[in-house]
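Not every chain of the complex is shown here; the ones you see sit where they belong.
Naming follows writing order (A and B), and every chain is counted from residue 1.
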Amino acid sequence: MMVDGVLEGDPDVWITHPSKIEQGEAGSICFLGNPKYEDYLYQSRASAVLVSKAFVPREKISPTLIRVEDVYLTVGKLLHLFNGQDEFTERIDPSAVIDADARIEHPVIIGPHSIVSAGCSVGKGCRIHGQVYLGPDVTIGERVILYPGVKIYHGCVIGDDCTLHSNVVIGSDGFGFSKDEKGEYQKIPQLGNVEIGNKVEIGANTTIDRGTMGSTKIGNGCKLDNLIQIAHNVTLGDNTVIAAQAGIAGSSHIGANCQIGGQVGIAGHLTVADGTRIQGQSGVASSLEAVGGKWYGSPAIEYFAFLRSFAEFKALPSLAKRLRALEDRFKN
Amino acid sequence: MMVDGVLEGDPDVWITHPSKIEQGEAGSICFLGNPKYEDYLYQSRASAVLVSKAFVPREKISPTLIRVEDVYLTVGKLLHLFNGQDEFTERIDPSAVIDADARIEHPVIIGPHSIVSAGCSVGKGCRIHGQVYLGPDVTIGERVILYPGVKIYHGCVIGDDCTLHSNVVIGSDGFGFSKDEKGEYQKIPQLGNVEIGNKVEIGANTTIDRGTMGSTKIGNGCKLDNLIQIAHNVTLGDNTVIAAQAGIAGSSHIGANCQIGGQVGIAGHLTVADGTRIQGQSGVASSLEAVGGKWYGSPAIEYFAFLRSFAEFKALPSLAKRLRALEDRFKN
């Protein structure tokens, strides 16, 4: 059997493809990860369902159950199997503009209308889709996937096994200006670059600015969702994940293994400890030193403290009435 | 007459072009939609002004008044008339890279440096501007407009009469990872696609992720503004409108005819009822079951409840002082 789990029901069930639990049909395997979807399980026509070892069904179930340690992890492995390994055959489109001074290791795929500038280095096994731009002296590791429209400015460095989705921009100028005598803003040249580690995935239309001096750094194994802003000289520790539309201002240092929610904003020149979790839409205005701390609100405070205060916020009108009543009683 | 309305003033007024009420000059027609702009009306040099049937001017007005049922709807029709119908003549730029296995119905426009991959199907009357990417097996309906830089990943489906603005990304991978034994994130392959209905408009740089399994679905007549994030397996009911920079997390189901304000965030795995209205910057942390409900705040609560609580929030310092005063009075 392909996955390591305990089987309940027909062991000879024939499975041809994965499905969602809401849509499972005969021949498919689905999974129950989030308890919210348990009800679907009892109507599911899927042939097999992955569930956690601990799961206790409320009702009788027709599909074969496969009990596993970690449902999501197993799903990942399964989907890879169904996904299969697509073949990799060298293919460089004639419309791509590749400078003679670029070093390309083979095999490689470079799609139509892409640009690889002088001094670039591209490792073997890279899939550079169409309409990608690599500026001068960009370094790309091995087995990197760049989807159509990715733009990487001069001098930036991407590690191995990274995936950048469409229209990601790496190495654009940091937002650095100084007000002059006349109250006009003069540009501070942005001379640094961006360095991205290994196994990093970056979502569509996310932007990462280059350092003013030195590098903006994204650690190994970081996962960034879509439409995120990472400003100049920010550093992210390894395996930190950031949800969509979050933004981190200049020169802030984020630890490893952090979980940053969607639309979170982090001000500049701050430090965020390892393992920090920040609830979506929170605004971080000062450094978060507590390792593994959890934060919520704008400005953000300790997670449960926020929940307690917000519960009272909802009750404020009645609280105000009660205070007024006491005051009236002791008017005289 | 081109529009259905009641005319007050010179019926023979000659109109050559539309104008804004702040800038109206002779020969132009402007409109009064938002009462905030009424003052401009009395200085306007426009030859005609569209107003609502109900409108009662405070002062004397020189331009000819045209009273209509729905000002904005009439403006739309008028502007279409001024806009005219631009001719449609087939034009496929030689620099476009079109796979031999793509099915293209004619007439069609395909601009420079665009890519149409194998297995694509493009309906008649489509205007595919330059630098557009259509991945393998993408299906585009009829009369669809794709502005420069649009990227559509493999297997996604776009209905008829849709408009996608520049640098929109459709079908990028959902943000799906599972933590392994070593605390590193392993990618969950994203095997689904995106299905977009008819008459959908999507603003510049908006991103819509493909389903992990199954489809991310955008209903007929939905209108999405710029820089919006729609995560994997989200569904939007028909005629739901979303303002700029809003984000909807994975597997949430949004009803029909909803109005979602700018920078709103909606957490994952939630249900939002038909006709729901959400105030800008609100954060939706739990399902909104009330049909036609109105919500505000982060986390969002009922709209008027939020306004009442926020009024007290502004008064909190004085409220705290008053409580302290009572306490002092009854000390010992």
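Everything below uses one rule, namely that a contact is a pair of C-beta atoms (placed from the backbone, for glycine too) under 8 Å apart; a residue touches a chain by one contact, two chains touch by 3 or more.
Predicted model, so just to flag it, every value in this text is computed and none were measured.
*Asks:* If 2 of the identical subunits are displayed, how many subunits does the entire complex have according to this structure file?
*Replies:* For the whole complex in this structure, the answer is 3 copies.
One rule holds in what follows: only the chains that are shown with their structure count from here on.
*Asks:* Could you report, rounded to a multiple of 5°, the rotation needed to superpose chain A's C-alpha atoms on chain B?
*Replies:* 120
*Asks:* From the C-alpha centre of chain A to that of chain B, how far is it in Å?
*Replies:* Using C-alpha averages as centres, the distance is 25 Å.
*Asks:* Spell out the part of chain B that touches chain A in their complex, as residue ranges.
*Replies:* 95, 97, 113, 115, 131, 133, 135, 149, 151, 153, 167, 169, 172-173, 175, 177-180, 183-189, 191, 205, 207, 209, 213-214, 227, 229, 231, 233, 245, 247, 249, 263, 265, 267, 269, 283, 285, 298-299, 301, 305, 308-309, 312-313, 315-316, 319, 322-323, 326, 329
*Asks:* What residues of chain A sit close enough to touch chain B in their complex?
*Replies:* Listed in rising order, the residues of chain A that touch chain B are 18-20, 22-23, 34, 36, 70, 72-73, 75-76, 79-80, 82-83, 93, 95, 111-113, 129-131, 147-149, 163, 165-167, 199, 201, 203-205, 221, 223, 225-227, 239, 241, 243-245, 257, 262-263, 280-281, 298, 310, 313-314, 316-317, 319-320, 323, 326-327, 330.
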